[in-house]
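In this view, the complex is presented without one of its protein chains, the others remaining in place.
Letters A, B and C name the chains as they come in the text, with residue numbers starting at 1 for each one.
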Amino acid sequence: MTNNKELKVAVIGGGSSYTPELVEGLINRYDELPITQLWLVDIDAGMEKAQVICDLTKRMINKAGCNIEVYLTTDRKQALDNADFVCSQFRSGRIEARIRDERIALKYRMIGQETNGLGGFSNACRTIPIALEIAREMEQLCPNAWLLNFTNPSGMVTEALTKYSTIKTVGLCNVPVNMERGAAEMLGVERKDITMQIAGLNHLVWARKVLHEGKDKLPELIEVLLEGNDKMTPKNIPPFEWDADLIRSLGILPCAYLRYYYQSRDILDKEFAASESKSNRADLVAKVEAELLEIYKDPTLETKPKLLEERGGAYYSEAACELMSSIYNNKRSIMHVNTRNNGAIQGLPNDCAVEVSAVITSSEIIPLRVEPFEQDTLRLIQLMKEFETLTVHAAIHGDINAAKRALILNPIVDSGSHVDEALKETIKENIEFMLAFSHVIEAL
Amino acid sequence: MTNNKELKVAVIGGGSSYTPELVEGLINRYDELPITQLWLVDIDAGMEKAQVICDLTKRMINKAGCNIEVYLTTDRKQALDNADFVCSQFRSGRIEARIRDERIALKYRMIGQETNGLGGFSNACRTIPIALEIAREMEQLCPNAWLLNFTNPSGMVTEALTKYSTIKTVGLCNVPVNMERGAAEMLGVERKDITMQIAGLNHLVWARKVLHEGKDKLPELIEVLLEGNDKMTPKNIPPFEWDADLIRSLGILPCAYLRYYYQSRDILDKEFAASESKSNRADLVAKVEAELLEIYKDPTLETKPKLLEERGGAYYSEAACELMSSIYNNKRSIMHVNTRNNGAIQGLPNDCAVEVSAVITSSEIIPLRVEPFEQDTLRLIQLMKEFETLTVHAAIHGDINAAKRALILNPIVDSGSHVDEALKETIKENIEFMLAFSHVIEAL
Amino acid sequence: MTNNKELKVAVIGGGSSYTPELVEGLINRYDELPITQLWLVDIDAGMEKAQVICDLTKRMINKAGCNIEVYLTTDRKQALDNADFVCSQFRSGRIEARIRDERIALKYRMIGQETNGLGGFSNACRTIPIALEIAREMEQLCPNAWLLNFTNPSGMVTEALTKYSTIKTVGLCNVPVNMERGAAEMLGVERKDITMQIAGLNHLVWARKVLHEGKDKLPELIEVLLEGNDKMTPKNIPPFEWDADLIRSLGILPCAYLRYYYQSRDILDKEFAASESKSNRADLVAKVEAELLEIYKDPTLETKPKLLEERGGAYYSEAACELMSSIYNNKRSIMHVNTRNNGAIQGLPNDCAVEVSAVITSSEIIPLRVEPFEQDTLRLIQLMKEFETLTVHAAIHGDINAAKRALILNPIVDSGSHVDEALKETIKENIEFMLAFSHVIEAL
Partner (left out) sequence: MTNNKELKVAVIGGGSSYTPELVEGLINRYDELPITQLWLVDIDAGMEKAQVICDLTKRMINKAGCNIEVYLTTDRKQALDNADFVCSQFRSGRIEARIRDERIALKYRMIGQETNGLGGFSNACRTIPIALEIAREMEQLCPNAWLLNFTNPSGMVTEALTKYSTIKTVGLCNVPVNMERGAAEMLGVERKDITMQIAGLNHLVWARKVLHEGKDKLPELIEVLLEGNDKMTPKNIPPFEWDADLIRSLGILPCAYLRYYYQSRDILDKEFAASESKSNRADLVAKVEAELLEIYKDPTLETKPKLLEERGGAYYSEAACELMSSIYNNKRSIMHVNTRNNGAIQGLPNDCAVEVSAVITSSEIIPLRVEPFEQDTLRLIQLMKEFETLTVHAAIHGDINAAKRALILNPIVDSGSHVDEALKETIKENIEFMLAFSHVIEAL
């Protein structure tokens, strides 16, 4: 990428209510990231909402005085043609699918989160085929573009793209960036002065180091956290207590999602309770979505509204825009991304996707080297990576045995005949998004 | 070991109701295994029962016309002095401890099996300190003797002995020998004509090959099993259905205990039901024990009674006696034992204990080489091995954090605050057998 | 293999002067190895000599009173048809090729041994294509037969057969058996009472253990050797001094061929001196061959003549016949063979050939587990294995770059432009046996 190009950015799932965050980020970095075309792509079913988003986008850009043309289209190929960056933030099956996943999971007394357990599996099977379809089009229309994936489950989607496509792909998640921001706040230092090292898999990461003026402040950060001053957990994860001795014994700091593994039953109990009181996560999200859309429609609104930050995606713009700028300007920022392992985490295959702190250059994503994990943590990571790898395989090939073997392995999915039932139900209800399973649908 | 020695055998836990099986085996092999002294060791609390066993043993030997002196003692050192083989079959805390383990586990809705989950953990913590105490005495009194361990959890006890003692140790279990016998029966061939290869961890093994006249009959055996003709499962494991497609997809044959991992919830549900109807495993065992003892008391009984085979330990004599004979006579029998890995199962540490088919020589135990496991099975084995390693560490050092980390890792133990409660209760109620935890008992 | 079969044995290169040794071994084991047909196969050019061997063979069998039909043929397929064991002991290019190899190597100041350095490379390239041709025929005509390979370089030939054919192959060499016999003699014990563990690659092995009555006598054996009482080195290897401190520091006992690696220049100097005095190895062999043949022709000779033992192949009959008998009778003898690694030597690929002590069963060859080598020894083994793997690849595919990369890696081949010259000359002079290189011969 030469440094004086006029940039074209395509956003798949452009009608998402997150888009204004992205737009705000692009506006803020307009000086260093000379975008001239911004293409929002969405499907017919989402066009009404997408139009609202597009109109707001135009008002925001206009207000900021940036020279960016904004396009809304259902023609993905037109948007991808000659693009420099493609942001993937679509949701396959829309919010309805997420609500369905949670319902099925809870019916069988399982965790119904969109990136973990049966919900994560289901989401992966719906999403990966579309992600690969996009990558195929990019291989034709913009083979040198970078694909920034935010679509959940981000780790598995990135693994599928990394293994089955030649497109340069980086997966992003806002969990690590929340950890980094929170850590700076908790330590009372400037965020720019810390170098945080994060490693693991998407939604299964640990902070390994928090370097500040040559010292590793991780032990101090752990103590602050244990005193109850958690500023790292995104708002969409319920606040929770860690076992102090356990965390000190681990010596590394787990992300909030690791509660699904360290405190499974407590989480499950909470989810059941929430479900009975109709306050499950997917329903909540649907409600916030509706409210947001109403706000966006206001023709006098020219900036990102505050309410948006209440969703889990806060700082999403930061991750996406900083990543684009760092690639474009060869900035060598340290960011926390999903990328091909190649030895960064010892004990995992070279070709799998991991979530690690990395130096972002215009040529490569360079992970910070990770000290070997202690054996028990490594075993958990290895197990979950195998779950992910089997799931990716099942999603692409419609392999029902791979699906079962994936779910049996997952430690937050109780194995048993109920899983087979839940799996059948999941595939049947999602078959329009999981066409790879068509050949077995009759037999289920 | 020279081949013309008069052999001394010591049996720790000699008052076990299994002893008559062992004695029968020794009698059957009297020609090839010239034992002159058989020492039964037990504790004061078990002496009444042990006397019954000892008397029966003497009647059996007398009837058979063997020239073996039988001794009953509570002085373990006297029994170990200059012994050639030491059979360890004691139960730390006796049957009451097992009943207690099952009760606590079920109270917290967990699997309460004596070798798996919380029950296995508890049993290991009670047993390992005594096993090491015996090994220390052997290092002084009979450093060249072989220790044959049958005490459960056999894998973890063998790992502790292998890592922390110089005594030559072999761990045994009757699961693999049941699989081999059953396989021959199911295939309609002579058992002597098959060479079965088994690999994994204790109570977590798979058949990898069933060689017969140069061909691997494992696929055929799998089909016979799936037709419902299971002759491999010991009588103490409930009969159960496997998912045919899953088993074919795995391509290897899991032992019955793997249902705890492949079908956890179904097993747990069964155990709950049994518990409510007072028919849980430990109570059942206690009842059979009492019946057996009454039979043993009959002064006209001079052979092993049939009822003994109804317990899970059938063919235990075969394993123990064949192992002793194979070592003594350098027979090179192929047996399925727990031994130091050293690369037999790739992906596990060299120094951990594994359960594998091995050639038994007078010098070494030589595992059959195992083709690498498929990745998902390997990940499960690695995880469980780490659970075992952490448990062994916790048991020896009284390390409560290691205990927690072990239990969090175990896929059939739901993590969560209930585990901490159950762990506390387990340690408190067993503290007399878990003295390593004394330093933390106050803080619990 | 069922145990009451009438066995058919085919010997490829049956006209070798070693054959009488093999025949003697078969006669000695006639009771346990019921052979009814013995087929000697040779090429037209060797038929005159082969007829002499065949006649002697018949006289020997007749004298012994065995009921074995002996056939001599140039029709290999007829001999292979329905064979149970195939012994491969041919020499591609006959003794002339070996003389040529030594000449070229010495011309370029390189070691010219038939299994090491350039000579080993050349021999492999001549031999492997024929070995694979035989395996292809076996796959058609006797797919369940065992192939016993004695053809040098035995390690590389076995690797080629193991990787590129489905035939069950075992590679043999008389170096380990000489070490074992010598060790027993040096320790003053019965050979049957020791269990020797040998590990490495063909002509690059070390004794790792010498178990005797439960103790490892290797340190004692090393001291005996260092006192100058070497009974382990075959007669075709010059006697030589080891550096005592070095050997004690290694703690394992190198085979005689390791002098090529530990004392390269001294060996090379000796070979030059021998070459100048016309007493190089190949010429010597040719002379002994001629003498032997004269003796064999004597129609009154009915047993193996003493002179045969002066060649390096002493105890060859023992290895071959014991191996056949052990397979046929499922004897579980411990022998030292070339077989697929599969983790036996840690740090080498699973699918490469290694030379290790193994239990011989009718179903599988089971290597004794090898404690990890110290790092420097491991690195040498890994390097040489890669030399072998590249050589096998070059031999099959006629890949000149693989050939160069193999030779550059070999520590007893000085790299440099002289190697390219020597390689060209080798290929050109051997092209009739190295047809895979035909496509590059013009460009050389």
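Heads up, the rule we're going with is that contacts are C-beta pairs under 8 Å (C-beta built on N, C-alpha and C of every residue); 3 or more make two chains touch, one makes a residue touch a chain.
Fair warning: this is a prediction, and the values are worked out from it, not measured in the lab.
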In the full complex, displayed partners of the excluded chain: A, C
Absent-chain contact - pick from C:107, C:191, C:231 or C:405: C:405
Selected from A:368, A:390, A:406 or A:436 as touching the chain missing from the view: A:368
Residues belonging to chain C that touch the chain removed from view: 243, 245-246, 249-250, 261-267, 375-376, 379-380, 382-383, 386, 389-390, 400-402, 404-406, 408-409, 411, 414-418, 420
In chain A, positions touching the absent partner: 1-2, 144, 195, 211, 213-214, 332, 334, 342-344, 346, 350, 359, 361-364, 366-372
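FYI, only the chains that are shown with their structure count from here on.
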Chains in simultaneous contact with chain B and chain C: none
Cα-centroid distance, chain B relative to chain C, in whole angstrom: 45
Centroid distance [mean C-alpha coordinates] between chain B and chain A, Å: 46
Multi-chain contact residues (two or more partners), chain C: none
